[in-house]
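Complex shown without one protein chain; remaining protein chains in place.
Up next is chain A:
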């Protein structure tokens, strides 16, 4: 059995953490070949070759593959699919865009957000915002899977796989990229950070979100937010944690002014230690918190930042 793994490549660079976690999740399924696709992807291919457990790297460079537009990327994967029993990727927004398209072109079902590998046909995945875990067995000849990265450790480095160039089937001409709006940040990335500090509606304004950011910076943490905070314009969309945002499982998750709706819990309840700061002692977030502090966040958070 052999696995084709679509690496997460952004603007020519490999997202090592997400890719290495998917490699680790996939390696029990067979020899792992990593595919790096993009307008430029050679450098990403070099990095992927060093991940432990990778047996081969394919690099596909073509302007049509830039910005990971789904149509061209899916066509490329389908052109390579013949040799593989499993086609997998980390469950990033890019892969969630591409992989179901690949599956339908191969006339197979997709398995999204897989959190456990039972055997080559059988997998675990959360449903209902993580309120149930389903074990499913696929009857399809090929399995198309995205792995939820927060539940797998990253494979180490030290490999030296061979790198080979492959050609792309060309531009289907269905879509074109216009622009990206990406906020540059020196903070760790939300999905791989060891500590995450998140703010909710209770924070009250974009201005006051600075006290959340100050605590995060003191801890060397990433900043997260509830949907209510993002909807209200306090925080950008890529900070959203939850069922429809990012799923995180850091060593420490600090939830400030967040009530603890199931859709939010879906994105953070596997964190090792959860701290909640909320002025309402009845807030459901306290039911999952290891340490709860019933307090006004405008007092408690600056005090915490100072005393740490």
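Structural remarks
In this section, a residue touches a chain if its C-beta (ideal position, glycine included) is under 8 Å from a C-beta of that chain, and two chains touch if they have at least 3 such contacts; residues count from 1.
Here, contacts and distances are computed from a predicted model.
Remark: of the listed names "Transketolase family protein", "Phosphate transport system permease protein", "Electron transfer flavoprotein subunit beta" or "Cytochrome ubiquinol oxidase subunit I", the one matching the undisplayed chain in UniProt is "Electron transfer flavoprotein subunit beta". When you scan A:37, A:219 or A:248 for touch with the missing chain, the hit is A:219. Contact residues of chain A toward the unshown chain are 10, 67, 69-71, 74, 92-94, 96-105, 107-113, 122, 126-140, 173-183, 191, 195, 219, 227, 230-231, 236-238, 243-244, 246, 251-252, 262-263, 269, 273-275, 281, 286-295, 300, 303-304, 307-308.
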